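Only one protein chain is missing from this complex, and each of the others stays in its spot.
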Amino acid sequence: MSKSGFVWYLVRRLATMALLLVVVSFLIFSLTYLSPGSPVDVLLGPNTRTSEAVAALNAQYHLDDPFFAQYWYWLTNALHLDFGTSILSSLPVGDQIGARLPVSLFLGGYAYVLTLVFGIIPGIVAAVKRGTAFDRGTVAASIVALSAPAFVTGIFALYLFAVVLPVFPVAGMGTGFVDGIWHLTLPAAALALSVMALLVRHTRAAMIGVLDQDYVTFARARGLSSRRVLVTYALRNALIPVVTISGVLLGAVIIGGVIVEQTFSLNGVGSLLIQSVQTKDVPAIQGVALVVAAIIVAANLLTDLAYLVVDPRIRLGRHAQ
Amino acid sequence: MTTVARSRDEVDSALFDLQDVRIVAKKAHGGESTIVSSAALSVRRGESIGIVGESGSGKSMTAKALIGLLPPGVHASGQLLYRGENLLDADERRWQAIRGREVGLILQDPFTMLNPVMRCGRILEESLLPESIQDGRTPREEALRRLAEVGITDESVIDRYPFQLSGGMRQRVGIAAALCRDPRVLIADEPSTALDAATQREVLDLIKRIQQARGMGLILITHDLRVAFDTCNRLYVLYAGSLVEVGDAQQLQAEPLHPYTQGLLLSEPPVGRRVEKLVAMPGSVPIADEVQGKCTFEPRCRWAGPECRDGAPALAEVAPDRLSACVKLPEIRQEMNSLRTFAEQVAEVTGTDRPEPILQVREVGKTFGAGTHGVRALDEVSIQVGRNESVGIVGESGSGKTTLARVLVGLETPTDGEIVIDGTTFGEWAKVRPEQRRTMRSNVQTVFQDPYSSLNPMRTVGWTLREAVVTHDQEAASPKQRVGELLEMVGLPAGYARRLPRALSGGERQRVAIARALAVRPKVLICDEPTSALDMSVQAQILNVLTTLRAEQDISYLFISHDLAIVRHVSEFVYVMYRGRVVESGPTDVVLDAPKHEYTRKLLESIPGEPG
Amino acid sequence: QPPGADRKTTEGGSVVSVAPGKSVATSPIPKLTVGFSPAFTSLDPTAGKAGSGYYSMGQLSLETLLQLTPDGKLQPGLASSWKQNSPTEYVYNLRQGVKFWDGKDFTADDVVYSLTRDAGPSFGKSGFYGSINKIEARDPHTVVVTLKKPDTSWKYTPALPYSQIYQKAFAEAHQDSFGKPGTLVMGTGPWKVTSLDPNKGAEYTANPTYWGGEPPIKQLTVNFYQSETSLALAMRAGQVDVAPAVASPESFASSSGVPVTTRSTCGTSLFSMPTQTAPWNDIHVRLAVAAALDKKELLKATGGADIDTLDTLIAPSLLHNIGDPAAADAALAKIEKHPYDLAKAKEELAKSANPNGFSGTLTSTNDQGALRISQAIAAQLKKIGINLEIQALPTTAYYEVLLGPADKRPPMFLSTGGCSPDASWDNFFLGDGALNEANYHPAEMDQLLVDGKTATDPVKQLQAYTRILEMVATDVPYVPLFKEGATYASKNYEWVNFGDYWTSTSWPMNFKPR
Partner (left out) sequence: MTVAEYDLGQARDKPRLIRRLRRVRGAVVVSFVIMGLALVMALFGEWLVPQDPAAQDLTAALAHPSGAHWLGTDELGRDVFSRLIAGSRTAFFAPLVVAGGAMLFGNVLGLLAGYRGGVIDAFIMRLADVLMAVPGLLIIIVVAGTIGGGFWTAVILLTALMIPFDARVVRGATLEQVPRPYVEAARTLGVPDRRIMFLHIWPNISAVVVANTCIGYANALVGLSGLSFLGIGVTPGSPDWGQMLSDGQASLFENPIATLAPGAAVVLIGVAMNIIGDWGYDRISGRGGER
């Protein structure tokens, strides 16, 4: 692809992304607006409701404006990362998300790394050693892991590591990077497990497909070393279908993150979402949902770009002008 | 078991020397199945040998055994000597040293042979060894030189990805890559099959030239006898995993000494003349494992006797430098000769007047896509097919033959022009009134190229045929009986109605496809390369079925093929297509014997065995 | 019977008297970690909403004028002495030489400012200031509070966390962010708060200039946990020393491996029935329910809290605070009780319009503890044919029902949530307030409520409250179930004087290494 072609592609993808976010933001805003129960009740709590108090709250939270005005007001603020004030905690939602995002990103990133490492490597080894005990074991384990949701593995891990085998910390997030890794290993592993299984299966299938390809035979026939064939031929090509599903993996990690944070009581964005949902904290729900959606959309963009990098056919073929 | 007597210097210069090589595959649930039961062959420096056989005969497996790349679960045993060393004992390290440096391999499909995510230059560079680069050239310069050796002078190719190249170019890049480490033997597994006739010829010529220039040994694997005769010194005919005949190429062409080789030669329509009917072998190529312990050709052999079932016959020297595995050869040699004479009878060519047209295409054009990306697949094509006439269309790959056929049956909408079917003129199928469309549909039917996917794999033959019958004749008195009739018409037993396509051979499937087309009693049958996916020995059967049907059913054919010999055999009138246009037309014999258009001449020249 | 004899404090824990501002610990404690679940987001007492830490955490750094002793007596705090001049006038003499953490002097201005602000409408507890006429500074060390009419409950208010005192200048300078992370508060308390992060916790350091002397706990860390289970696990891992306010003692103990201490308090837990909505408007239905509820059994649904059942709307201990405890006991003895009696319950139900029972809903918050008890109540009522489906509502929706139209209030399980030593505390589900969940409005009741608060004569006051209890026992708008419990867990520390009023003291002062 020419350089200008690439820029054009990027611009187009960014535009789609922005449009998607506007749609999503509108949905998010209108959904929470439609929810039963008025925020006024929460704001007042068990107090006598004077009409002045209600009016003051209405003004403060723009509850009296027409729907679209409210949406516009909210959206423009949201663009400045101002999602309003949490009804529950009366703290700025943006600050709260900002404070919790590092935990979630750390957890998600850690889980994603685990997923990649323990998803791709066994997948490859299983494919290369197709039919062996290792392969069959990997396939069987992946089926079990695939059906083991994060909250189940999480709780099993909690029990196992708090009581039976107290090697990993089961509470808290630790301080500093190394301690953080140490503390988040269990949650990240629980989160990564089922996603990993999906990746193992995918990688194995892709790798088997690639190993059967003529170009692998041809490369070996030219006397190239096994390692070279495995890496630059098999792996490189198997990566293409793997990259294709990384979007799905990412979605799974993010949604799994919500559950894992809840299971391990981590103060991340996911548990903020659940907490806000449980208390109907409208501004918080809106803010979190929008931020999460934006992260997912951005990550999908990265996936697409990664796809461009690994597959020259896409890069040069389809949209070459 | 037979050992061929060889002189001393022959053994000395031998590169490969195989004795009794047996290739077996482990079955998923225990047991083994034989792929190649006993292969013996030798290659010397500068010599080219051919391994010939129909699909599934084990050619590719033999080739892979020679380079140590048998798929997992498949094992070779016996004696596989390379310059005196038994490679079956070699470990992976040893093989790595042999592959590329000693033995090179090029594969059939240039479209899948090159790593799609690697630039051509990289593919060459990574294969080059330091010692194969001379004169202080950089790897890149060396790669360019290697490309030039295979006739690619366009330097930009080195920076392109394989998918940016045509098939012929890719195959050349593949050849260059295979030769990077300057091997002594080159194994070419059907190197040209996936290419069109002209390119095929170029690639074969290229391989031969390089082989001679370098003095390499060449093992050419092909299913096409004409290609083998043209390229090789000695041929090994493989059938269902066992060698049935070995001999000098010229001698073998002149007189095959095994019923299978003979059958193969006869079932191929001759290029130069038209024969009444082809001599077809019955049945189809069996799976090697199912014909073990006897003459593998016995089930299909017209001369088969009890002695043929009495153990696997050994390859025996039947003439100087000629080996055959037929135990009955002395008895039947005479008869075989007479059959050959019979097959060479030339058929009479009927009158050259064209009958009244039943299908006409007037200045039809078809453009795929739009704007600069548009492909003009058909451009002002005008053809006509008369009542009970057989019309051929030839042209190389991509010339628009299939597109024309699809336009005719309404699978593609023409961009311009009109079609006349049985007196009704129209531009687009969609615009024809429904009831009229029904009658027109029953007038024109097609037989597709690929028999493996032209039948619904989930439905029985009976279901498929019955649907075809009922679709056009809801009140059909007894569809079941009609299905039986149809099967009989194409030479299949009525019991086949209960079978799923999976349980049929390729030839049988194509017969069912023909029966399905016939179910609506069409006036014109469009056959788009109906035999190109079939084994040579089965192709003759299908061509014979078509010929018989025409005589019985009063049917016209529009026969599409890239094979001039087939076109000559089946059609009276031919159109030559080139890049979406009809460039020449006329009675088949006239066009093929005295081509006027340059393109037609080129097509004729690229036929293997013809002076080129 | 001595006052407060029905409280566990005297049995399980020890009552140790220490001078105000002093700790029970004798040697320094370099670092102590307290765990809470869930998190608190503000230290501003008037933030007043869920997630505000004034109630549990406020007393670490902010102080009140007065403090409560374990048995509900007032003792000096920021006010060194106080006096009631008339039924409507209270005078508070401020402690001299007290400084805020920033070194500024503590003055009457700060008190006036804080109390006025605390009394404002934005604070959830403005009800406590309902009878205030004015709060003024007579001189820099004297504050006078004047009431509109006599209100016996006021005397306790300056000792409750709803009247914490903070620096005026600081609060005015940080109007919008007062109490929030980043800004925090400015007080006089034993520990100076240095950080608050709703996602982690808060940090406190000992105040060297504290009027009671530098507290022994030098560094105090508060950690927030998202769930009680994670708090328990942290305690198991030794990351937390003390966990006040444990909701499920039994599970907590098993998860943390640390025993949980529970005390009954003067707060109450009730089952409320809408007295003006069918079928609950039928007295036989309500009597049936009262007899069908097995309070002893219900206690087991509290998750292992070691507390007592309750037969009156007002906890007996609060009546003991009025005048002569013996008189209170005598009065209590006369009040009709509804002991568990399934036969009687069925009999009563048979007299109602729905002799075979009926179906309905039981509303609860989606809080685990409340849900557990609601489920247990539903299961007990099922035995007499009353099938209640639990409706768990998130906070917003729950408040909407709680505060919504009086005639739409469903039956529910209620708790007063903490308590003050004044008997009027346990009344707030009666009268004209927004929380009359039973929609119970006999004319006599409203007068009794006023009488109870204004009566200066303990005998009269007791009479009024006794009558209220009688009415409730007869009409059964509420079925008192059990006393609310206060709980804490700690392996290495004993919490001396732990009981009803722990939130009205600088409670870490009561930690003593075991």
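The first chain written gets the first letter, and so on, giving A, B and C; residue counts start at 1 in each chain.
Methods note: a contact is a pair of C-beta atoms (placed from the backbone, for glycine too) under 8 Å apart; a residue touches a chain by one contact, two chains touch by 3 or more.
The model shown is predicted, which means the values in this text are computed figures rather than measured ones.
Within the entire complex, contacts from the absent chain reach the displayed chains A, B, C. Touch with the chain omitted from the figure is made, among C:G35, C:P70, C:G303 or C:G452, by C:G303. If you put the hidden chain back, the residue from B:V545, B:I566, B:L592 or B:I607 that touches it is B:V545.
Residue C:R372 is the one among C:R95, C:R372 or C:K512 that touches the chain missing from this view. Residue in contact with the omitted chain (choice from A:V93, A:L107, A:I120 or A:A162): A:A162.
In the full complex, the hidden chain is touched by subunit A at residues 20, 23-24, 28, 31-32, 34-36, 140, 143-144, 146-152, 155-156, 158-159, 162-163, 194, 247-248, 251-252, 254-255, 258-259, 262-263, 273-274, 277-278, 280, 282, 285, 289, 292-293, 296-297, 300.
Hidden from this view is one chain, which touches subunit B at 29, 277-284, 286-287, 299, 339, 342-343, 406, 409-411, 437-438, 441-442, 444-446, 448-450, 452-459, 467-468, 471-472, 491-493, 499-505, 507-508, 511, 513, 516-517, 519-520, 538, 540-541, 544-545. Touch with the hidden chain on the side of subunit C covers residues 227-229, 248, 250-252, 254-255, 297-298, 300-301, 303, 364, 366, 368, 371-372, 374-376, 378-379, 389-390, 392, 397.
Methods note: only the chains that are shown with their structure count from here on.
If each chain is reduced to the centroid of its CA atoms, subunit A and subunit B end up 51 Å from each other. Measuring from the averaged C-alpha position of subunit B to that of subunit C gives a distance of 91 Å. The centroid of the Cα atoms in subunit A and the matching centroid in subunit C are 42 Å apart.
Residues of subunit C in contact with at least two other chains: none. In subunit B, there is no position where the chain touches two or more neighbouring chains simultaneously. On the subunit C side of its complex with subunit A, the touching residues are 38-39, 41-42, 47-51, 121-122, 124, 126-127, 180-181, 197-200, 224-227, 229-230, 233-234, 236-237, 239, 366, 394-397, 399-400, 402-403, 433-435. The touching residues of subunit B, when paired with subunit A in their complex, are 64, 67, 69, 72-73, 92, 96-101, 104-109, 112-118, 126-127, 161, 163-164, 174, 177-178, 180-181. Subunit A meets subunit B in the complex at residues 130-131, 213-215, 217-226, 228, 232-233, 236-237, 240, 310-313, 316-317.
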